[in-house]
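Heads up, one of the protein chains got dropped from this complex, but the rest are sitting where they should.
Right, chain A next:
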Amino acid sequence: MGVELHEVSLSYPGTDLVIDSLTAQIDDGEFVAVLGASGCGKSSLLNMIAGLLQPTSGWLEVPQDGAAFMFQDANLLPWLSAADNISLALKLGGYPADLRDARVAQLLNLVQLGHAGQKKPHELSGGMRQRVALARSLAQDRQVLLMDEPFAALDAITRDMLHEELRSLWQQTGKTIIFVTHNVREAIRLAGRILVLSSHPGRILETRRISAQLRNDPAQAAALADELTTILRKEQRKHERTSAAG
């Protein structure tokens, strides 16, 4: 089962609408990128799907066991080692205690960090921290994985490696991934479908399917990136004009 959003709106107390009547269907096993300029409500949308925010109106349907979540800044607990951060997710998810260590080792190996389990988050580089966060979200063992600009703060080389790894993990696990980003090239590289959000309030402006052929053809990918960037710039300017007028 995937995720369904029907006429979902969100506003914070005393503010305008953040998300306006958004309807979308994300199929089971699909990799969808939600693309939008800063402040368009993409993270709020993800928080609603995760159950961290309640919609003001409309309804949404997520699998019974909820969704795993990967935060923008890893959000690892600094007093726990990499292995213990993952182990805590297993423990809170009710994973049997006697099998936990083996599962932690398995997950660390999956994200290429088998050697760094005992390191504390501050002893790891930004890319390694995000790998631990990815392993922790996989430890939650839920079909839906929500990712809130998880690679935004990383350097280009590390980000590139993690893109490769995430695609490969998605292919191995068949999870439904909803990946929020403001990076057009990242969205094209990763997703099978891109939902472009308008700026404030967030509505779906465009939906684009990304075929394997388009992804692997630099010319086609660049043309689409230019097109989507133009849309986002237009939205950003509109938002800035509205903010200045308000």
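Here is the rule we go by: a contact is a pair of C-beta atoms (placed from the backbone, for glycine too) under 8 Å apart; a residue touches a chain by one contact, two chains touch by 3 or more; residues count from 1.
Operating definition for what follows: contacts and distances are computed from a predicted model.
Per the UniProt record, the chain missing from the shown structure is "Sulfate ABC transporter permease", taken from the list "Sulfate ABC transporter permease", "Probable oxidoreductase, LLM family", "Ubiquinone/menaquinone biosynthesis C-methyltransferase UbiE" or "Cell division protein FtsX".
Touching the chain that is not shown, out of A:Ala24, A:Leu107, A:Leu124 or A:Val180: A:Leu124 (per the contact rule at the top).
When you scan A:Thr23, A:Ser38, A:Gln112 or A:Thr207 for touch with the missing chain, the hit is A:Gln112.
When you scan A:Leu17, A:Met161, A:Ile204 or A:Ala225 for touch with the missing chain, the hit is A:Met161. With the whole complex as reference, residues 47, 50-52, 66-69, 71, 73, 75, 77-79, 88-89, 91-93, 112-113, 115-116, 119-125, 127-128, 131, 140, 158, 160-161, 164-165 of chain A touch the missing chain.
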